[in-house]
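Other chains dropped; remaining ones untouched in position.
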């Protein structure tokens, strides 16, 4: 049987107007590789990649993407990109020092490098042209400031990948500026029922908690469920976006979201490499380019909904 | 024939006592009680009724899979793909319903067909190639992980599925897979009923049917079982189908309770299912164990992982405590079993 | 006497080892066919082909006149061939009664045979074992905790209990005590009398001659002889089994306590063939050797 509501048909109806125009550049077909420290199937990184792919399509660039969460594997992937003699390299520097050697090799091979997302402090040192992104600590601090402004007294920061530097920095930054009590909870981000039970357990154990801060869109959705389970008036705030975050913002169940515009990081990374190769341009003269943090609230929800549903915000 | 002519082979202690001591789950039961007592003592919120619901929910989401996984282990095989298969089930159901704009029940049924097909594939590969199940299901595990991501991106354009809560049939599916009832402060989720049902069915099949006898036999000594006419390949394949069924149930719960599904989920959970089975008394080499034990294993895991949170121990050391708890539970388990076997003096 | 089994020119190779070559055997109803031979001669291999555990590489194998190539023991069982293997084919961790009924579980009537009748199966097992002189009050014990002989008894009792048209036994009495051996031989003759065909492997020529109707001798995988009972006497059979070498000579050597241990390297001297002791097949009242009842069965 068919469903008369929702589903693909509804989406198609909504998206009738949208159309994409093909760009036309005259540069030869270059090859750009992006190597990130993302785990597989991470929505945030998917958005980064979408931006990069869009820019590559526009700039007549062959775009190669690879990712691995482990330092040594990410280094090997960068090396593999160098072996493939790419024309440009985009790298995340979540594990700063570890990349020093291999980026030196890229430099020696004459490959221009731009760092994205994390690792602003290493970028120039390792000879990158520029850095596009946002320091996780800075984002955390922005979240903390917002929490303080909203008068949250007791915050629970949910880290869904234990030992992940970026997530630690987000929580760490927020702890620094939030003012009130601040706790951390580790959950298993690939086991949502368990994560949900863990957060509700924590809420049951500590009645003082008045805010849950999650670090990704999907975890925000799980956090909302946990709050429901715990039957307590707890506010949920989050980093990054997602369909459920936007609908949460709209409905008022999500207080605010800290966004760093992942699409922009990917898009600008590729585009700047293209500009550099075709015209030796460099945005900001090589100074780091910030893509966030941006605090989004109920007011922004309506405007964002369409882009989030499309997977580009 | 006079009874004196019959050799009495040694003299035996009362059989009932020995039978209790020989039950694979006795140790797990005592370990579960011990873990409960520990947290009851150190974590005041642990004893609240509402907390009990949370722990039960956590245990049930492990336990639903631990039932077929323990049966499979008694049958002498592993399934490393069990964790991601749950995600596959949820993704399939969601994407089929969404893309066809069909009543969600269509997706639910297609999803069942897919999980059973994966189980069939595992069983078929195992019996045809004679490869160890560790390798076969590791292959399936990697392929499913890749396919979950690849297909989702291909179909949805993103790494997660689109919400389907506004579709027809969602409410009834949700009722079946993700509803909850609250009785006197205790919230019981649908997964708990499913768990209970699977537990009873699995236990009955194992202990009271001819198929259960075969499961023990193929795990204990496949060559001997084959020699007396047990269809070894078919038995193992059916066990993989069970795992597929369990993954389907849990996958539907995942979908209808969270509305959207991330394609990267489920990785690593297969180990937790195996742990639950082993803590519950299943031998890793097969041929021994019980379904009830796996439920106790799931309960221990659920209590330990949530108990640490209720007790508010330093979260940095969470995994450390969890590992220590598991080790202690397993130790207590074997100690009890050995004591029981030795019997009263 | 209809033909139950017939093997013609059977050959079997394990990897690089040639275990059987051009072996033939025929079994009829109400007949006991004994297979004899040295260690490694290929007896178990022959049995495993009949039981469907291995496929033969050469030759033809017919069951009830139909040529077959058995792929699994199930097929053999379905054709009425019940087997006791030398390595017993029991599952050590399973309770005795589950092992006993494994593959032929007994269903409850009320449940349409789906639910097994555990108590009935326990009782049957206990009874079948008691009949063999093994009283095991607790048939819930894992079979791995039984003694070697007890396990053997379970395997034999199982095959006899479910035995259909052909009963195949690989050295059933090897691990058995005097009494149990007697019981097993009694089962074998009873099965024969009930019209079954029996293939019996044993190292004990007395046991073989006591019950056998036909004797096949294997040597290094080949047939070294095939005799009907009428054609051969116990002495001749014993000599052929021993490969013609002299075991009485061994008794001599054993009797010499001064035999130097260095002599160990040459335990059997083939140069001194002797005539084995003549048995007394005539007098049924003559109390037979209790361990190896050498008494001849009168021809019907």
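As written, the chain order gives the labels A, B and C, with residue 1 at the start of each chain.
The criterion applied here is as follows: contacts are C-beta pairs under 8 Å (C-beta built on N, C-alpha and C of every residue); 3 or more make two chains touch, one makes a residue touch a chain.
Being a predicted model, the structure only gives us computed values, none of them experimental.
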{"item": "Number of copies of each distinct protein chain, complete complex", "value": "A x1, B x2, C x2"}
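As a working rule, only the chains that are shown with their structure count from here on.
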{"item": "Chain occupying the middle, per Cα centroid", "value": "B"}
{"item": "Furthest chain, CA centroid comparison against subunit C", "value": "A"}
{"item": "For subunit A paired with subunit B, centre-to-centre distance based on mean C-alpha positions, whole Å", "value": "34"}
{"item": "Gap in Å, rounded to a whole number, between the CA centres of subunit C and subunit B", "value": "45"}
{"item": "Rounded Å distance between subunit A and subunit C, as computed from the means of their C-alpha atoms", "value": "73"}
{"item": "Junction residues of subunit A - those touching two or more other chains", "value": "none"}
{"item": "Residues of subunit A that touch subunit B when the two form their complex", "value": "1-11, 39-43, 46, 162, 183-186, 188, 190-194, 196-198, 200-202, 204-206, 218, 221-222, 225, 229-231, 242-244, 309-311"}
{"item": "Subunit C residues touching subunit B - in the complex, by the definition given at the top", "value": "51, 53, 72-74, 76-78, 83, 85, 88-94, 98, 101-105, 107, 114-116, 118, 130, 133-138, 140, 146-147, 150, 158"}
{"item": "For the subunit B and subunit C complex, residues of the former touching the latter", "value": "1, 3, 5-9, 12, 15, 18-19, 22, 208-210, 212-214, 216-217, 220-221, 223-231, 283, 287-288"}
